[in-house]
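Here's the structure we're looking at; comments come further down.
Only a single protein chain was left out; the remaining protein chains are all shown in position.
Then we have chain A:
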Amino acid sequence: MTAFIQYTLQGLSTGGFYALSALGLAVIFGVLGVVNFSHGACYMLGAVAATVLLDTLGLGFWAALPLVTLLMFVFGVLMERLLVRWLLKLDPLYNFLLTFGITLVLVDLVKRRYGVSSLPYQVPAGLEGRIDLGSLSLSRYQLFVSVFSVLVCLAVWMLLTKTRIGMIVRASTEDAERSRALGINVGRWVTPVFGFGIALAGLAGVLAAPFRAVNADMGSNFIIVLFAVVVIGGLGSILGAVVAGFLVGLVEAFGQAYADRFSQVLIFVLMALVVLIRPAGLFGKEEAA
């Protein structure tokens, strides 16, 4: 039972990164129709930015959390304005290639500047160590990440369901063309939504920095798993992204605990099963006949 709770916590904290990032991926795909391959690189950039802020300006985790998220929002806005925007009218494949290219550039730039070895980052003050509850010993930081990412997902969920702006974004995510016919200027939301999606990836990166190896390649594996998350949840489904994110985190954690060599494989077995049973993903829209 103790082990079960510990693995669950570990799964939820890892799942938090996946859920936050997949949420960003889902809103970007929904509103722009762009599959953002650079999402993993943006996650990496978020983590690297946190270490750099600490090294150069002495800004710790609590400052980095809002600051990096904001910086990544600006980065996303620039990326959309300067690059992605110009290809939106073409086949979506072009933007997929563009963001793939951006990934290569970002990863190599980081390698050039900071090398390939992992950058050190401390668990933030106040969250070190473990909480002991009888026989149970839980990592404070993992507990924090789990709760924090669930809260952020909830906040985003409230934003999307309870506000007018959220209603517009959800409508555009489900059917951009239909929304335009209702007089909604979908184009106006393209830039902020892209920035928002990238900011979520950056936020996940900062959260990952204290207990993952921070280096230029940390996004490469991440993006692969992230695509599995999105396929499991249903491409473009916001709820699906969050649920599948936590689900994959749990599968990974329990996989590592009981069948370490197969933990990555298990994720893709899950994906294959979901696709076999529900091709559109758990929460995806089935194609209309």
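Just so it is clear, contacts are C-beta pairs under 8 Å (C-beta built on N, C-alpha and C of every residue); 3 or more make two chains touch, one makes a residue touch a chain; residues count from 1.
We adopt the following convention: contacts and distances are computed from a predicted model.
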Chain not present in the shown complex, as UniProt names it (candidates "Cytochrome c domain-containing protein", "Amino acid/amide ABC transporter ATP-binding protein 1, HAAT family", "RNA polymerase sigma-70 factor, ECF subfamily" or "Imidazole glycerol phosphate synthase subunit HisH"): "Amino acid/amide ABC transporter ATP-binding protein 1, HAAT family"
Identify the residue among A:Arg180, A:Arg212 or A:Arg278 that touches the chain left out of the display. A:Arg180
Absent-chain contact - pick from A:Thr2, A:Ser117, A:Ser137 or A:Thr163: A:Thr163
Touch as defined at the start, partner being the missing chain; which of A:Ala171, A:Val190, A:Val225 or A:Val251 qualifies? A:Ala171
Contacts from chain A to the absent chain lie at residues 162-165, 167-168, 170-171, 174-175, 177-188, 239, 285, 288
